[in-house]
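So that we are looking at the same thing, I have put the structure below in structure tokens.
One chain of protein is taken out of this complex; the other chains stay put.
Then we have chain A:
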Amino acid sequence: MNHLPVLPILLPLITGALLVTLPRLGLNAQRFISLGATVAGLGLVLWLGSMVLEHGRLVYALGGWAPPFGIVLVPDRLSVLMLVLTATLAVPALIYACRGDDDAGAHFHALFQFQLMGLNGAFLTGDIFNLFVFFEVLLIASYALLLHGGGTARSRAGLHYVIINLIGSALFLLALGMLYGLTGTLNMADLATRISNAPQADQPLLQAASLVLLVVFGVKAALLPLLFWLPRAYTAAAAPVAALFAVMTKVGLYAMIRVFPLVFALDQPLAALTAWQWLWPLALATLALGGIGVLGATSLRNMTAYMVIVSTGTLMAIIALGSTEALAAALFYLVHTTLLTGGFFLFADLIARQRGAAGDYMVVTAAMKDRRTLGILFFFGAVALAGLPPFSGFVSKAWMLQASLAEGAAGIFWPLLLGAGFLMLVALSRAGSKFFWRQSPERDHDMRADRVRLACVIVLVGAGLVLSLAAAPLMDYTRSVAAQLMAPGDYVRAVHEAGLRLTGGH
């Protein structure tokens, strides 16, 4: 058997364990190991991606135990998209951290690797209890990363974040207990078959389980009544950590589009699910709240945190439509928004470092040393983020508008999406003019921007341009991802055949 599918989990695990068990390692050696492993991880997921493109879907049985009894990893097109996105975001974030942020507390690199392990595992697994375990791995790493560097703001945000996620984990277990009690299995493909054949008497409990899962994934993805932990946590976290957290909310979304179409909608349309019907109004409310939050933010970091909420609202609303085209558009937007908001968390830090005590708060202060470079970059980044042409934000937004028109949902969705985009534009213009145009007459700040840090921000913000230039291949790819997601029968068959192959061999 080819062991490639498990390597994206093992590599960060071994690297992280190595970094913890070798405490006498100097910081430079830690940076070298961590960076090497993260770049190797990017190569690994690209290699895995080429294999998945060739075969459509791989099924890897851990320890050779046949599914549905053993745990399987099922890398498919969606997993590859998420894995590559995570690795692409992790490399610049880690390089940025290596310029000094990792020195603020112990074990930054080990925690970063464990976080990557949790993310990669969650994207690969085909077993729902294993999904819970990887959720815990990535959450435990994120608790510690959020507190990295210390300080009262982080302790405060950390308490909220940890407590709400612990309650989320308890609810996740509750849902899993219900599913296992009703079906006697935890393998997602097997669950799908058993749920589609479940007796009528079990339906209310299955529906309850699906709604509890919606709450759990809603906490992770920051859906409206469950999102109030996010702005404070993302504002307080160290910049590279916040950048990596940009992909964390997307894990909740990933779990939704992985679990609901497969497990609960094998033989019925996705839009007929009760949980899916809840998604649409909640998502629209999230979108509206995110737009208002962006406008009311007091610092650039805080504003970016609210932009994460806008992106969650947009993504949830568009996937709630349930059509293949809408899903494809959502996945394109997901790539765009993750890279751009991640880049903006780093950018806010870069600006804050040049403004002395004013930080990234929207107050007028003395001029920055690198105001021209940063100002031009901010202009392009803001245009890309707000969804104006010629950047990827525009491409994705136009596609989403088209998809919602085809579904007959344009009447509510268009004003909200365009309105949120407008509010983002207003807020970003306000921030830009405060940062770069209005200056108090004192002597200029004389801190220069660190070249490596600047390069990391340019790479992530530049992704907006690259994604719009290379939009056609990516759009084709997200279409094929959506088509694969909408045909859950193939997934079930692939896992079932792998099980037969393994038991037949003995």
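Assume a contact is a pair of C-beta atoms (placed from the backbone, for glycine too) under 8 Å apart; a residue touches a chain by one contact, two chains touch by 3 or more; residues count from 1.
By our rule, contacts and distances are computed from a predicted model.
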| item | value |
| --- | --- |
| Per UniProt record, name of the chain withheld from view ["Multiple sugar transport system permease protein", "Na+/H+ antiporter subunit C", "Carbon-monoxide dehydrogenase small subunit" or "2-oxoglutarate ferredoxin oxidoreductase subunit gamma"] | "Na+/H+ antiporter subunit C" |
| Absent-chain contact - pick from A:66, A:173 or A:363 | A:173 |
| Contact with the hidden chain (one of A:55, A:156, A:372 or A:501) | A:156 |
| Option from A:36, A:56 or A:181 whose C-beta touches the chain left out | A:181 |
| Chain not shown, touching residues in chain A | 129, 133, 136, 140, 143, 147, 151-152, 155-156, 158-160, 162-163, 166-167, 169-170, 173-174, 176-178, 180-181, 184, 186 |
